[in-house]
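Data first, discussion second: the structure below is written as structure tokens.
Some chains have been omitted; the remaining ones sit where they do in the full complex.
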Amino acid sequence: MKLITAIIKPFKLDEVKDALKAANVTGITVTEVRGFGRQGGHVETYRGAEYKVDFIPKVRLEMVVEEAVVDRVVEVIVKSAGTGKIGDGKVWISDVSRVVRIRTGEEGRDAI
Amino acid sequence: MDSAGLVWVLISSALVLFMTPGLAFFYGGMDRRRNVLNMLMMNFYCILAVPVLWMVLGYSLAQVPFESDFIGGFDAFILQDLVTAGDGGTLATIAFLGMFAAITPALISGAVAGRMKFGAWALFVPLWLFIVYVPIFKWVYGGWLGQRGSLDFAGGTAIHVNAGIAALAAVLVLGRRRVDPAPPHSMPLVMIGTGILWFGWFGFNAGSALAANGQAAQAFMNTFLAGAAAGLAWIVVEWLRDGRPSNLGAASGIVAGLVAITPAAGYVSGIAPIAIGAVAGVACCYAVRLKTKLGYDDALDVVGVHFVGGLVGSLLIGFFANPTFFEGSFSAGIFYGGSTKLLVEQALANGVAIVWSFVLTFIIMKALAATIGVRADEQAELTGLDLALHSETAYHD
């Protein structure tokens, strides 16, 4: 089991979700996050005073998937989330030693 | 103007001023989080620019001299004919009309939400005010359309039909948004706007009597009943059709009813406001779906609510006008013993307003598109107009 975490641009969420659905990913957990990176932040101005906002809105997806499909899923994310512009985000993968479905107590492949 | 009348017109004017922020919240709540400030700004801009324009020239062109049939002139440029405050009646009337001039273009902002360049809007408002609003206002109030006998108590034709059809012309030039519509980012903000709008609308309609009299009282009553009946009608349709009644339905119905009673408020009585409200509630509830079928992107349903609601109300005057009740000298509607003459005049006045407003608004938008451009750039539209156009965002920690 692998955990794929992806940081993407917020307005890409629907597209990525549809692409993942099409690729048979059955579960995703999504978090609103703010990111700091190469993209840099932006400046907002209030009564002439500038506020540097370093963190910009991003969306974080996490999904636990079987090892076998990891490469395909990553590819799908990269393709559907990419705009080619700076700030598109990252994907990273880590190990999961156990997964349980709360409703049934099922574990492993059956749980996702 | 007697002093009670003066008080009534002044407080009504304040109520109408309050409506523009109300409209801003009504629209802004429906918009996305990332575009809400642009929406508010389009509305607030109208109460910054229009009062100044109105005082300098708008009132003069729209009214003075009263005898002219098509357009006023420069006689009241910067209100120069006012050498003393007098009893305040003239001043109060000018202020009251200025509030109307300010909210009318603001109505259009709901249609163009989410994609218009703010610079283009900043030019659109004064152009539209002088080219579209001022002439139609003159024709309807004291000009050739009014003299033929058509009725428009507080601005059904001159304001709602006018702004509603202009909204259609504007979005046809502007084109569709690049992103799918989203649900309202803050329904409580929508309801705050709704509450303020209804409250202010008592000034809008009942203040239009320009006196503290029985006509004002009935206009008040009508504003109460039509808003209620239309809201009720809208949620009943929702309940039957969609399975559940909603706040946005109630709010939209209230506004639809208020729009529809606006032209009729000082001419109808008894059960009429309930009938007009109910018809408008049902009609607008179905009309807002037209945009999906016809494919124009009227973001917050200005056409479905203001154009349709205003037209419904204005035409129903042809059936419900009741001069006896008001001891007034206008024609009776069909249900009150009148001929079809009034209905024909109502149709004519609206037809003229629709053609003028649609064509000229289309031309103004096309001219802006060809020169400074009317669309915000793609990046701004995707990531939010608030930051891109105003360097601010709505919510922080």
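Should a chain be cited, it is by its letter among A and B, assigned in written order, with residues numbered from 1 in that chain.
Quick note on the criterion: contacts are C-beta pairs under 8 Å (C-beta built on N, C-alpha and C of every residue); 3 or more make two chains touch, one makes a residue touch a chain.
These numbers were taken from a predicted model, which means no experiment stands behind them.
Q: Expressed as a composition formula with the shown labels, how is the entire complex in this file built up?
A: The total chain composition of this structure file is A x3, B x3.
The criterion applied here is as follows: only the chains that are shown with their structure count from here on.
Q: Please compute the C-alpha centroid of subunit A, do the same for subunit B, then give the distance between them in whole Å.
A: That pair's centroid distance is 44 Å.
Q: Name, in rising order, each residue of subunit A that touches subunit B in their complex.
A: By the definition above, subunit A touches subunit B via 11, 14, 42-46.
Q: Which subunit B residues qualify as touching subunit A in the complex?
A: On the subunit B side, the touching residues are 179-180, 382-383, 387, 391-393.
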